[in-house]
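Just one protein chain is left out here, and the rest sit where they should.
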Amino acid sequence: MNCSLLTKIGDLQLQNPVMTASGTFGYGLEFADFVDLNTLGGIIVKGTTLEPRQGNPYPRMAETAQGMLNCVGLQNKGVDYFCNVIYPQVAGLKTNVIVNVSGNSPETYAECARRIAELDHIPAIELNISCPNVKKGGMAFGVTPEGAASVVKAVRAAYPKTLIVKLSPNVTSIADIARAAESEGADAVSLINTLMGMAIDAERQRPILSIGTGGLSGPAVKPVALRMVWQVYEAVNIPVVGLGGIMNATDAIEFMLAGASAVEIGTANFIDPTVTTKVIAGIKEYAERHKLKSITEIIGAAHGSVS
Amino acid sequence: MNCSLLTKIGDLQLQNPVMTASGTFGYGLEFADFVDLNTLGGIIVKGTTLEPRQGNPYPRMAETAQGMLNCVGLQNKGVDYFCNVIYPQVAGLKTNVIVNVSGNSPETYAECARRIAELDHIPAIELNISCPNVKKGGMAFGVTPEGAASVVKAVRAAYPKTLIVKLSPNVTSIADIARAAESEGADAVSLINTLMGMAIDAERQRPILSIGTGGLSGPAVKPVALRMVWQVYEAVNIPVVGLGGIMNATDAIEFMLAGASAVEIGTANFIDPTVTTKVIAGIKEYAERHKLKSITEIIGAAHGSVS
Amino acid sequence: MKKYVLDLELRSIETLRPDYVLLRLCNGTAPLPEMQPGQFVEVRVPDSPATFLRRPISINKVDRERGELWLLIHTVGEGTRALARLKAGALLNVVLPLGNGFTLPPCVEGGTSDANRYVLVGGGVGTAPLLFMGEELVARGHEPIFMLGARSGKDLLQLDRFEALGQVCVTTEDGTVGETGFVTQHSLWTKIREGVCPKPALVYTCGPKPMMVAVSRLCDDLDVACEASLENLMACGLGACLCCVENTTEGNVCVCKDGPVFPTSRLRWKAEC
Partner (left out) sequence: MKKYVLDLELRSIETLRPDYVLLRLCNGTAPLPEMQPGQFVEVRVPDSPATFLRRPISINKVDRERGELWLLIHTVGEGTRALARLKAGALLNVVLPLGNGFTLPPCVEGGTSDANRYVLVGGGVGTAPLLFMGEELVARGHEPIFMLGARSGKDLLQLDRFEALGQVCVTTEDGTVGETGFVTQHSLWTKIREGVCPKPALVYTCGPKPMMVAVSRLCDDLDVACEASLENLMACGLGACLCCVENTTEGNVCVCKDGPVFPTSRLRWKAEC
């Protein structure tokens, strides 16, 4: 029995559905001792902006029940650093290296995307319109259909390759935002980014994170993420990339059953740096046990079973 | 050293800040073997509607990482049953018995509230405009300021005693909904109700819950709940009741520091039926250690420490 | 019956079969609370990050002399596996006793008669509460007949204990022990139908739902009353959360409080089972 793990996000071919989530896998290189990067479906690198950013002050992290909060705030050395220093190191990888792009106006998003479009071995970008940890821009665009549309429109005009739009879960109707992204030409949507949360130090009587709030990730958010993937799958016709709390192959399968064509693994990389390899193996095992010819057979397969 | 644990929700006096969350403590009676009900700050009983409801089909529950999903769907025997059968059993309790009220139109909410207003020993109601598990009504009202306002307005006209409005976390801006409730005369807001989520059975390839989605509760949601209490505290001038994942006294203190005048304990009652007693003792211990004269000193005390 | 939250001590843990362990718990030197056959306990699973809610487990036996509560565990997932890893001496936080229990017939004196024959039909770990019930029936002067079904001989549990209490009819799907087939195919049923054996006063059943549905249909055909013990998913175990409901002739009722034992005449089992 041989099941194909090939899947697609628009025109983008993935050798298997397992990618790494932005901000949790560095540029991939940090994990090269643990994972053969060429075996991954894709690597979505750190959030990149037009200009370098220092991010938020320390402390940026708090542990929560089966999850964590972060308020890194998009620290990165800017798109030129990526193009000049990182790109040469990752261009030779036999996997899809995808850049996660942020900005504070449609123009800066578009300009950043334009620069990345010039890099031959970057087949796609993931547009982060949903980061809850930066004051200007970021999530502001992700929480209204109009905001999302404005950024996607500007970037679509500047970026010809595969455009994935990453959605914020901090909204009343994520389906509406997904539809807005689709109608402006997004090739796919990915979800969820982190849920906005907070941790308080009861003894010191103040928030733990430097800026008060942060983004929640990890197994705690999985039920919310699954629900949203389910809803967005029913709302749009473009592929959905699912993430949020995936720790193992079963979790990944659940996202695919809810409608994801591929998945991303984030926080789990911190708990087990080899997790991606295990998830790929587990998906293969599942596919064989269920006698699938192609893993794509299960995409959205849980729909229709509920009225 | 003697610290007063007294707190207030509008005109309503609580002997301590610890209440039980609707739907997780039955009518209190179910826990009488474990907890001296008269020591609680309040008991918020099961969601009650004008007419009896059968709720959703089984299965209604799924365990998740440090949390659970439920889609009970407001099963209850109706307000008349409450008035005739339950009320006589709880009227003598020396704690605040508060009824959680649901409906599917402003009129049914108001009519249900009107009946409860006649019960002398029910000093307050909690208006559930936020239940994610019923198709008509419920959450629909809780996700827009206009919807919330319409229900609160109708109930305010019908209900003269303390009116607490329970908010849904499944919104882009919970502060906006809280302000709408305040402007229509709510005496307090409580938050959060459950986050809408989903669980999927990977082997059987379908959702676990009978209606697909359900409400997430337990420690997993605490960071989101704390953040929302923090935001709502800054948005309104009426008291805030905080809940979502409280498992121990430290959690309860965190909610108070974020702005809660009182707290509710929900899912934790399933894990430890005696938890409420322990939380009250722990709050007392904290208050003494921090040399507080009144526990109300810490309400919102974590604000101002972050810019 | 008053309910308690107790930290019971694990006096011993015994592996009965590859996937089954028997926990013997005691309440220190204090006596155990009153409990009835068919009732269950809610166990908090220690040191198991993946297990958030308590786990409902039937009362397998109460040994009053030794002050022991027995729980028979089938290791099917994270929680039950964590229980099986416990070592003697561990403390287990348990809420008990929960639920209604089986209908207990009044005590009789003198020998057994047709009128006090009871058939107890169990499959898999569903045999657990039947041991306690069988002992109680014997103590009350009745004659229990056990019908135990399993996939294979190696899946039969506590057979010697059942045999000490009364007649045991075994069926295994692979025929390694007893008659081949399902419990509902055992020849005893034919004998009852044909009047060779007397009709039991009541049939008690616990096990996989399809088995219980089949047993209840058989009983309907024979015009014998039947009680089934359900194993719905539970959150609180106290009748507070309404998660565990079963659809009955009176609508949705809590299995944890109104059950887990129901006269099958009250149940609206799904036809598909």
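First chain written, first letter: the chains are A, B and C, and each begins at residue 1.
In the analysis below, a residue touches a chain if its C-beta (ideal position, glycine included) is under 8 Å from a C-beta of that chain, and two chains touch if they have at least 3 such contacts.
Everything numeric here is computed off the predicted structure, so don't read it as measured data.
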Quiz item: Among the chains present, which touch the one that was left out?
Solution: A, C
Quiz item: Per the definition of touch given earlier, which of A:11, A:30, A:107 or A:285 contacts the omitted chain?
Solution: A:30
Practice problem: Pick out which of A:111, A:234 or A:272 touches the chain that's been left out of the picture. | Solution: A:272
Practice problem: Specify the residue from the set A:68, A:125, A:192 or A:221 that touches the hidden chain. | Solution: A:68
Quiz prompt | Sites on chain C contacted by the missing partner chain, in the whole complex | solution = 47-49
Quiz item: For chain A, which residues touch the unseen chain?
Solution: 23-26, 30-31, 33-34, 46, 54-55, 57-68, 70, 72, 75, 218, 267, 269-274
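Convention: only the chains that are shown with their structure count from here on.
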Quiz item: By C-alpha centroid distance to the whole-protein centroid, which chain wins?
Solution: B
Quiz item: How many angstrom lie between the CA centroids of chain B and chain C, rounded to a whole number?
Solution: 37
Self-check item: Between chain A and chain C, centroid-to-centroid distance (C-alpha), Å
Solution: 48
Quiz item: Once you find the CA centre of chain A and the CA centre of chain B, what distance in Å lies between them?
Solution: 34
Practice problem: Would you please write down the residue numbers of chain A that are in contact with two or more other chains? | Solution: 66
Quiz prompt | Junction residues of chain C, two or more chains touched | solution = none
